[in-house]
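And now, chain A:
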Amino acid sequence: MRRFEMRLRVGAAAVALLAAGAAQAADVEVLHWWTSGGEAAALNVLKEDLEGQGIGWQDMPVAGGGGEQAMTVLRARVTAGDAPTAVQALGFDILDWGAQGALADLNDVAAQEGWDEVVPEALQAFAKYDGKWISAPVNVHSTNWVWANKAVLDDNGIAVPETWEDFVAAVETLSAAGVTPIAHGGQAWQDATVFDAVAMSAGGPEFYKAAFIDLDEEALGSDTMKEAFDRMAFIRANVDDNFSGRDWNLATAMVINGEAGFQMMGDWAKGEFLNADKVPGEDFLCFRFPGTQEQVTFNADQFMMFDQGGVVSDEQAALASAILSPSFQSAFNVVKGSVPARTDVSDEAFDACGKQGMADLAAAASSGNLFGSMAHGHANPAAVKNAIYDVVTAHFNGEYDSETAVSELVDAVSIAQ
Partner candidate 1 sequence: MAVATQDTAIRTGRFARALIYLVLLLFVLFYMLPLYVMLVNSVKPLSEITGGGMMALPQVWTLEPWAKAWSTAQIGVQPTGLRPYFWNSISMVVPAVAISTVLGALNGYVLTKWRFRGDTILFGLMLFACFIPFQIVLIPMAAVLGFLGLSGSTAGLVLVHVVYGVGFSTLYFRNYYAVFPTELVRAAQIDGAGFFQIFWRILVPSSGPIAVVCIIWQFTNIWNDFLFGASFASGDGAPMTVALNNLVQSSTGVKEYNVHFAGAILAALPTLLVYIVAGRYFVRGLMAGSVKG
Partner candidate 2 sequence: MGFLNIDNVTKSYGSVEVLHRVDIAVEEGEFLVLVGPSGCGKSTLLNMIAGLEDITTGEISIKGQVMNGVHPSKRNIAMVFQSYALYPNMTVGQNITFGLEMHGVAKPERDKAMADVARLLQIEQLLDRKPGQLSGGQRQRVAMGRALVRDPDVFLFDEPLSNLDAKLRVDMRTEIKKLHQKLGTTIVYVTHDQIEAMTLSTRIAVMNGGYVQQLGTPKEIYDTPANIFVASFMGSPSMNLIPATIVDKDGAAHAEITDASGNAKHLRFSGGGLSGQDGRGIILGVRPESITDMEGADRKSTNIETITNTVGVTEPAGSDTFVTSQMSGRECIARMRADAEVRPGATIEFAVNMDKALVFDPQTEERVV
């Protein structure tokens, strides 16, 4: 029993121990999951920037599961009292860590650099806790994009669909022509990414906010939700038989190769097209999911800064300000496919899709149409997100009909809260 007590004390003391844990002075240790070619190279820009200021960079990359693996490692590091200086994180994870009191107060840097003015408010909601800046946003991904093969659309006389009905017609045309209408990878997060856009389109922004952000039971159990599930069923009926378990980039490859017409995927899909030497507007098209032209559902990568004994170290401040510098924001996001986290960056270096993304973001931010993406953990906490995943993916795979899905959704969300 004694030993057990000791375990407990060690566990409980972990948070308190945070203060003691730090990388060596004048070094920043950065935990992140950007390991694939382009994005890692882009991050290297940041590293060199800091090294120019005499600050060493200890790299701690842990890829896997869209950051899940990194979050697990972070948990171990914090428990060991050895938290990294800065950690890549998404949405609610940042707020959760903020709530633990584990993150540094970046308000001085923010005030100096004027972050409050240039970072959209919807994004600030995930970068601030209790009125304090706790992390530095790197980018904004928007997830309600549709990617299309222009040649396939042209061959079948399809214009860019503006409404759900247009989209249904286009899909049916393609289907009749023997082309797989929709390329899709059957993984829970991909199903949910599609569901984000479909729900937004079916019910509009108020419904989206009520259901996914406020977790309003009425909205979750509404007929609109059933309509959203019905639309998912339509999409399911128009993907190929082989969708299950497919990586998203193989789905993208289907669009690139002309085997499929559309793919609903976040802006990172653009990298695959560019990598295959395709030109936006000529070879492929990017447009908002029909019925969500006004809205942007987003997720944003940020670097949360761990508390270093009550003060923000010089290195942390330097890192935070380097992350939000317009030059890094531009350089990084051109490569990454996303758009800058601050709205005042020049779009000069960006391609057509990038320019559109930046314009959409600015417009949505000012008109109140910028919403956190449910599928990417920017609408509700991880437990709820995964509970919704469970239902969406079960429905998409034919386990539930739409009606059952709606009632399961209400239950699952209530259990997870």
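Criterion applied: all candidates are chains of the complex that A comes from, given by their letters.
Just so it is clear, a residue touches a chain if its C-beta (ideal position, glycine included) is under 8 Å from a C-beta of that chain, and two chains touch if they have at least 3 such contacts; residues count from 1.
A quick note: this is a predicted structure, and the numbers were derived from the prediction, not measured.
Any copy counted, the candidate of 1 or 2 that touches chain A in this complex is 1. Those residues of chain A that touch candidate 1 in the complex are listed here as 7, 10-11, 14, 17, 21, 29, 31, 33-41, 43-44, 46-47, 57-67, 69, 72-73, 75-77, 79-82, 141, 247, 249-250, 253, 256-257, 266, 268, 271-272, 275-276, 336-337.
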